[in-house]
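As you look at this complex, bear in mind that one protein chain is not there, while each of the others sits in place.
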Amino acid sequence: MSTAPRSFARPASSPPRLPPADVRGVRAFLYTHLFQSPLAGVFTFLLGAVVILALWHIARWSVVDAVWYAPDNSAACRTATGACWAVVAEKYRVILFGAYPYDEQWRGGLIIAIWLAWGAASATSLLAVGTRLAGWALVFIATILLLKGGIPGLAPVGTDLWGGLPLTFIIFGGTIAGGLPLAILLAIGRRSELKVVRFLCVATIEGVRGIPLLALLFFAALILPLFLPPQLTVDKLIRAEIGMIVFFAAYAAEVVRGGLQAMPEGQDEAAKALGLGYWLRMRKIILPQALAIVVPALFNDIIRAFKNTTFFSILGLFDVLGATKAALQDPNWVRYGTEGYLFVFLLYFIICSAMSLYGASIERDTQRRVRRAN
Amino acid sequence: MSGSPHAPQRRELVVEMSGLNKWYGQHHVLRDVSLGLASGEKIVLCGPSGSGKSTLIRCINGLEVFHEGNLIVCNIRLDGSQESLAQVRRKAGMVFQNFNLFPHLTVLENLTLGAIYARNEPEDGAIARAHGLLARVQLSSQTWKFPGQLSGGQRQRVAIARALMLEPEVMLFDEPTSALDPEMVHEVLDVMEELAVSGQSMIVVTHEMGFARSVADLVVFMDQGEIVEAAPPESFFENPATARAKAFIGQISHAT
Partner (left out) sequence: MPPWRNPRVRAIVWQALLVLVLLALAIWLVTNARRALAERGMTSGLGFLFDPAQFALGEAFFAFKSGSTYLTALAVGVGNTVMLSLVSVITATIIGVLLGFARLSRNALIAGLAKAYVEAFRNTPQLVQIVFWYSFFTLLPGPRQSWSLLGFAFASNRGLTVPAPESGGVFLIVLGMLALGAVLALVFSRLADRHRRRTGRPWKLVRLTELAALLLPALATWLIAGAPLGWSVPALRGFNYVGGATLAPEFLAIYFGLSFYIAAFIAEIVRGGLVSVDAGQIEAANAIGLSRGDLYRKVMVPQALRVIIPPLAAQYVSLVKNSSLGVAVGYPDLFSISNTALTYSGRTIEVLCIMAVTYLLLSLAVGTAANVINRFVQIPER
């Protein structure tokens, strides 16, 4: 082997080369990720074969042999070997709108469209945060108005007929709208110097976090009416919603508290030095920063709140899951429950994945902003 | 200026590389690098950031892979096999810019971990040697502390002791003082100087030109992945042969 000369000088630089074929491109990827060694290669082949076989069976059941449309009460499905997606074609109105009157279901469709549209608009970075939040508030109000009716042009529809995706959205929206402010109050209260306030907040937060959501919903649905005078009857939907709000608030309060604790003390001291009172300090300086820090962590709770809307089906309300269960009671279609639930599965998967991707992008943006600020 | 008075063919080469090439994606990060380190020799690698000097030193003990060329460490050729990697790592000790001490182990345990589990040394012997090395880097009083309880300079000295536990034939230093507060830099450099004086072969990536002047046998200047100039420190600093080296030295002296 040659040894390098003890002194060496290269006045002009040699041009860079492209990497040889086995370093870049598809072959490199295959070698580093799938076939690092003969043993790994064999394993990949075997596993790959199993996966392909499984996918083939699934594809055959769900697509190739599937029945997509069976107007004659599932007779076609009975003879087929594949999935019976006709149950979705037949029952989609119930799944999506619940027991909402047929003629008014366009309102439900409109609500879904508005939510999807504003969701997409919020996901791009075109609008300022304030605009987005204001938009959501408007969407929420519009949803209630559209569902409830009672204004000129819209026939009134009682809450016992609300159902499906619009109901899920309303429950979700209400949980966040009511839960976030409550969470902030609880978080601030937990850090308060007033012993009584602190004790109450801790007791509430820890107590609520220790019991199942179902228990809380049952408390709200069954016990609340007992504690209220008979003149003050509250709709079952609203009662359950209160339970959801309290549950969400207890968990979100801990997240917000983490954000408040992460704030450097200097912020509060500087605000105090400027002569700002307690609530003014909170509103203008501390809370905006703390909330910005915890938005990514809050997203987990927000997505969970969306998934928890399914609990309303246990209370006998007709969110998407409840409506599907009811739809599948039909004796003609009861044996195709698997396909029905798979559809619901897909629906939730798409919405939750979208939210989770959005949350991840917010997290990246926050980190970028933090890095730039430092 | 090429050709040289001291060609170390008679001294054994501890590290020998020729025609080393490496790519990150399309980016050619090491271009036809050839270099030799003789036993007992001290080489300082310097250059602007992104020049590939850290990448090069990490190729020597296999923390990075190279795509073309030959790399032989203590007569072991690095051919991508686990065997050659394991053997080379027994001969080369590495000190990182960020110390990389194990925070959940005491200083003593940091030192003895490799000896006991990688070299299969009996505990008593390892502990005795560890005490000796800690004394050598003047940290005997910190034996039972955890890394989180030490200052940056102390941590780096522990890291040096940990690498020395391998009884390596070559020590590799990857910007050992870059992450330290200025007042702690000299305590680490002192330890490295003592090592150099005792005859340890080493390759040091650093910006500390004072250290290069006093300790190095050869200064190697890299830029954009290739060795631009290599010369003994006196001729390199007084009389750089290439324009790029000259510019670099100018930048460094302005910074200090």
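Chains: A and B, in written order; residue numbering restarts at 1 for each.
As a working rule, contacts are C-beta pairs under 8 Å (C-beta built on N, C-alpha and C of every residue); 3 or more make two chains touch, one makes a residue touch a chain.
Fair warning: this is a prediction, and the values are worked out from it, not measured in the lab.
> Which is it among A:Ala89, A:Val202, A:Ile223 or A:Leu274 that touches the chain not included here?
Hidden-chain contact among the options goes to A:Ile223.
> Applying the definition given at the start, please give the residues of chain B touching the unseen chain.
61-63, 86, 89-90, 92-94, 96, 98-104, 113-114, 116-126, 146, 148-150, 159, 162-163, 165-166
> Give me the chain A residues in contact with the hidden chain, please.
32-34, 36, 40, 43-44, 47-48, 51, 193-197, 200, 207, 209-215, 218-219, 222-223, 225-230, 303, 307-311, 313-314, 321, 325, 328, 335, 337-338, 340-342, 344-345, 348-349, 352-353, 356
Throughout what follows, only the chains that are shown with their structure count from here on.
> Could you state the distance in Å from the CA-based centre of chain A to that of chain B?
50
> Which stretch or stretches of chain B touch chain A in the complex?
1-9, 13, 16, 18, 21, 23, 25-28, 31-32, 34-36, 67-68, 70, 72, 218, 223-232, 235, 241-245
> Quick check: in the complex, which residue numbers of chain A touch chain B?
That would be residues 1-11, 13-14, 16-20, 23-24 of chain A.
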